[in-house]
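Of the protein chains in this complex, all but one are displayed in their positions.
The block that comes next holds chain A.
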Amino acid sequence: MSEPDKKETTSVFNKNVSRRDVLKAAGIGGVGVLIGASGIGGALALADVLPTSQKKENTNAVVPFYGKHQAGIATEVQNHIYFAAFDVTAEDRNELIQLFKEWTKAAAAMTEGKSVGDPANNKYLPPDDTGEAAGLNASNLTITFGVGPTLFTKNNKDRFGLQKKQPDELKELPKFPLDSLEEQWTGGDLCIQACSDDLQVAFHAVRNLARIARGKAVLRWAQAGFQRTKQASPKKETPRNLFGFKDGTVNPNVKNSAEMNQYVWVQPGDGPDWLVNGTYLVVRRIQMFIEVWDRTTLKEQENTFGRYRDSGAYLGQKNEFDPPDFEKKDENGEYYIPMTAHVRVAHGDGKQKILRRSYSYADGIDAKTGTFDAGLLFISFQRSISKQFIPIQKRLSQMDELNEYIVHRGSAVFACLPGVKKGGYIGETLFS
């Protein structure tokens, strides 16, 4: 097993440092000087020649399940996601508590690469664990649980005596212009986000948790997602979305706890105490018209995002992580970054920041048109939905050029519970 807080302590001398981290570090502290090489190239080169023994140190690939916060939020993004929303069918509060206890136990085991329940010794019983992850390591599996607004109240009914605990923030999103939401991709009383570097491991997790829930909760909708794997991008460059653009460049630094407390983790006084150290999750299933995009000129594509496709830099800048200059104009007096460019509209005055942790999806074809049903399973974490996500999405829905190429088909919001210590269970602060 790797040491529990490995993620926090990774240094520049370790192969696990991404190029981006090095660039960031160089930007603030001058790592080049620190390691006696000149500049960033030096730092990268050094990382590249480190002995393989050091590169391999995370072969157990275990992300600690227990802690102050749930894993899967500040965790470095894994290769795959399997996201599931559930409707609770149980009517009794104790049953619900029981479910969370069982889920906690199973999740803790699976995130360590262990199987669920007892070993299958009795040939006359179906095995506890479904088996497809046998012999596989955890592949950085994280399992993140959330509760939706309808767990608290549904049809004006206080379902589990939780009504008074419902945060003001936790309610269905307003309808945004151009939304084309479909019932089959919307809402949920509970959610499970399983992320792993192996899709089979992620699916196994949700499958077993859904099995444990049988009789208490049923699947409402589910979606698998992917991004380029770490194997395919050893330098861990920013992944590209299905429109071919680097996606995830601008995000709060998950290793900076001050920033995370400011933008992601719910703080005392924000709302009900049970959610302190938790966060709000917004998920939108956004279909991308990739055929239409593919016949769009490069110039239009870049103007749509406000970034260069190749480098990922903001228009008018050179490198991916250079800061934007929204006032910069070209020789014709036009803004480099058009007024309707996605990054300009999303950025706004820069005050709202969200942690985006999205994945691409590709679900066969749209039966109606024969085109791909592919897009983005957009997921963001934020301390406040009303102050962060909503204002951004409101602007985007009104003037983002990207709206020509996408349509929002699904939507849900959840409060991701705080983390627990060993011996506790996810949801204990809510039910106590």
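By our rule, a residue touches a chain if its C-beta (ideal position, glycine included) is under 8 Å from a C-beta of that chain, and two chains touch if they have at least 3 such contacts; residues count from 1.
Rule of thumb we're sticking to: contacts and distances are computed from a predicted model.
Undergrad: UniProt name of the unshown chain, from "FAD-binding protein", "Iron uptake system protein EfeO", "Succinate dehydrogenase cytochrome b subunit" or "ABC transporter permease"?
TA: The UniProt record for the chain left out of view names it "Iron uptake system protein EfeO".
Undergrad: For the chain that's not shown, point to the residue among A:K154, A:K171 or A:R395 touching it.
TA: The one listed residue touching the chain not shown is A:R395.
Undergrad: Which listed residue (A:G67, A:P127 or A:P338) would be found touching the missing chain in the intact complex?
TA: Of these options, the touching residue for the absent chain is A:P338.
Undergrad: Which of these touches the unseen chain: A:N137, A:Q200, A:T229 or A:T296?
TA: A:T296
Undergrad: Going by the contact rule already stated, which one of A:P177, A:P323, A:G364 or A:G423 would touch the omitted chain in the full complex?
TA: The missing chain is touched by A:P177.
Undergrad: Kindly note down the residues of chain A that lie in touch with the hidden chain.
TA: 175, 177-180, 289, 291-292, 294-297, 300, 330-332, 334-335, 338-340, 348-349, 367-371, 391, 394-395, 398-404, 407
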